[in-house]
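With one protein chain held back, the other chains of the complex are shown just where they sit.
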Amino acid sequence: MAKTILIVDDSSSFRQVVGIALKTAGYSVVEACDGKDALGKLDGRKINLIVSDVNMPVMDGITFVKAAKQLPAYRFTPVIMLTTEAGESKKSEGKAAGVRAWVVKPFQPPVLLDAVSKLILP
Amino acid sequence: MLIVNLDSARGALVQEGRELLAAMEEALLAIETEGYTEERVNAIFRAAHTIKGSAGLFGLESLVNFTHVAESLLDRVRTGELFVEGAMLSLLLTCGDYIGSLLSAVEIGTEAQEPDEALRAWLLTQLQEYLDGTASDTAQEVAPFDEPYARVDVLQGEPVSSDLWHLSWRLSPEVLRNGMDPLSFLRYLGKLGRIVYLHTITDRLPALGDFEAEACYLGFELEFESNASRQEIESVFEFVLEDCLLRILPPHSQIEEYLRLIRELPESPQRLGEILLQSGALTPNELDQVLTRQHAEPQPAPPLGTLLLESQLVPQPVVAAALSKQKQVEDKRNHEQVFIKVEVGKLDQLINLVGELVIAGAATNLHALRRDMDMVEEAAQAMSVLVESIRDASLSLRMVAIGEVFQRFPRVVRDISKELGKDIQLLVTGADTELDKSMVERLADPLMHIVRNAMDHGIETAEERLASGKVASGSLRLNAYHESGSIVIEVSDDGRGLDRQRILDKALQRGLVQPDQSLSDAEVYRLIFEPGFSTAEQVTNLSGRGVGMDVVRRNIELLRGEVEVLSEFGRGATVRIRLPLTLAIIDGFQVMVGDEHFVLPLEQVIECVDLPPQEGRHHLINLRGEPLPFLRLRELFNIGGRASGRESLVVLQHGNSRAGVVVDQLVGEFQAVIKPLGMLFQKSRGLSGSTILGDGRVALILDVANLLQRASALSVGTPVRVSAGGA
Partner (left out) sequence: MAVIVQREEDASHCLGITGELNIYSAATVLQELLQALEAHRQLEIGLAGVDDFDTAGVQLLLMLKREAARQDKPLTFVQHSAAVREVLDLLNLVAELGDPMVIPLEDGECLS
């Protein structure tokens, strides 16, 4: 069964492109437009990896990851956080929340695919 | 190589980018008028951030590089290092415009060409000045796609014979809990080469009582065959570098390096020696040398804590393969939006309805099979109700709030009033009034023109205003509302109003009217929509460029709409645009003359009354005390024969005017899918389209506005009484 990735980003074009790239590579994809939406998607379904932006309306990525790590079924789910060069302070906050994988925005799809496949293969 | 068709997503990028720019502009203007709030600055930052992120996915370097600098500035604002002031707001607004032009280039596939080099350079200089002013290091244009690695290892001394890479990898207990599974990295490593030998080190597994199932106790020694560079191999582990001890020895490394390796690893030299020997990393002879030196230079074992890798290596994103170049020459003629954003609620409603329709369809089939005609009729009835609801729901998907057009005007008004040196307040009402998406796009330009015109010619300078007893600041109002099946959009100003005499003079001069013609105010005002008519004495930068209100009128008419001007001299003017709600389907009212079917837009039908045969020979009747002009469709369309029974009068309204049309027979309500008329009929009198009836025949859709004009033109003579009531 294909591994499932939850993409959390407020840009729909971003999700679209990343979604196409991941699906082409053989992953299943679930999309969410902000942290709150993403928490709703953590409803018991199997999620093998979370790819989340930091900067989002409603609920930011760090708050989301902290909340996700409180859910028993998702507490060990690997997370890739998307950040900017300017986001160093956020990085330490994310680290405290258990985030280890960072990908600096902007990037092209192969960069993210590469990062994803380091953590899970399709 | 990943091959993905991203063309459709490019459209989404452009649309989303524009929306973000609009939000950014709104927030910038809000800061200017209402002051700084964190929320507003965050909105602006997020806009730049998101555009940059999405653009990066497409490899749009020019867009990425520029938004990056703007984002850096905004980040400083967000963190409080910089304060927003007027000049910065103007700069950021212009940056938004420039980003918009980059998006436009993406839309038409010309992103390889710089749209405005001078502007870009100027903006970057300005942004950089702000950035230079702060303590942090300067933001350079980021070059994320091809940064080379900087580290070069200089090797000296005696190399070992193994031509394989040697990797020593010890994991910290926390990795599993952080979601990192060492297995994944090992699998990924297989992409770069071949794992010739792997030894799993289980020495650190504790006694059962101390064992935590979620902690990691393993380590690995690998012999790896690969042509990859050290950095490439190291990048495999980039996400665990902080949670592990990793040593990478290239093929033919020095004996010295193995010595250092053994010192740094937690296991005993003897144990490691065995593994290195077994794995083939070292020959027995080489191992001997290492161990001899190990004894010769006794070193205190380093405490475990310091064993974690010093993070002197900055892993760089792996160079991304460039996406295939977009076709340069794309079809540029039609850039109407391919995508449309739809409220989820609307879509859900539609899906529900379709679901119900499916069920109703099944029920109809069932009843039909049983030959139960009553039930079939009932089911068919239910289906047609559903079909109607689905039509409404799907049409509503095309409906968007006019606020989408209005939202650009705060900025426009701000910029133009600065340019003109006038103080003008903008008031927007009815922004949530919905209209067809396709109209939104085509309405923007005409509205812009009207607004500019009002600000330039309508609203006076502060001195003039004060002199005529008005408040110094002018006001401009954008308003929208629904009225009998149309959407009405008004642009009003409290300026000087239209000058009847000046318009007349100009019209005479241009030969548009004859000196002896007597014209009503409305007729005079309508003259400003004539081609080439411009009354501005001074041609300013903003309007009065020759192309004027005639273009506005043409654009509105293309949308099956109309435009009029109301004015009160000295008090102000209002330009009123009236458009149909949608271009696709109308609720029609079907009538017949002879054997011909006609459809009238139901929303414009006020009432139907019987017309006694002897009445209405003239073109004006008295309907409950009001004179009502009317015309006969039979005469208008030269239909032969005579009405067999009583004729009916259908009273129509368009805007403020009313008139009646006389028909033979009233058929009833009917949903008409509008089919455009061919070129031949486009100029036809009183027709706006055609539609296909349920039985396959064609019915003509009547253009009420045109009929009304004709009716009032014909209405000469004395009114006659209508004795009948409503039909």
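The chains carry the letters A and B, assigned in the order they are written, with residues numbered from 1 in each.
Heads up, the rule we're going with is that a residue touches a chain if its C-beta (ideal position, glycine included) is under 8 Å from a C-beta of that chain, and two chains touch if they have at least 3 such contacts.
Remember, predicted model here, so these are calculated numbers, not experimental data.
Chemist: Can you work out which residue in B:36, B:122, B:217 or B:533 touches the chain that's missing from view?
Modeler: Among B:36, B:122, B:217 or B:533, only B:217 touches the chain that is not shown.
Chemist: Among B:33, B:200 or B:429, single out the residue that touches the unshown chain.
Modeler: Considering the complete complex, B:200 is the one touching the chain left out.
Chemist: Considering the whole complex, not just the chains shown, which residues of subunit B touch the missing one?
Modeler: On the subunit B side, contact with the omitted chain comes from 176-177, 181-183, 186-187, 195, 197-200, 202, 205, 208, 211-214, 216-218, 220.
Chemist: What subunit A residues would touch the chain not displayed?
Modeler: Output for subunit A: 73, 76.
Basically, only the chains that are shown with their structure count from here on.
Chemist: Could you please state the distance in Å, as a whole number, between where the Cα atoms of subunit A are centred and where those of subunit B are centred?
Modeler: Their C-alpha centroids are separated by 24 Å.
Chemist: Quick check on the complex: what are the subunit A residues that touch subunit B?
Modeler: Contacts found on subunit A: 9-14, 16-18, 20-21, 24-25, 49, 53, 55-57, 75-79, 82, 84-86, 98-111, 113-115, 117-121.
Chemist: How about subunit B: which of its residues touch subunit A in the complex?
Modeler: 2-6, 8-9, 12-13, 15-17, 45-46, 49-50, 52-59, 64, 68, 71-72, 75, 142, 144-145, 176-181, 184-185, 187-188, 191, 214, 236, 238-240, 242-243, 317-318, 320-323
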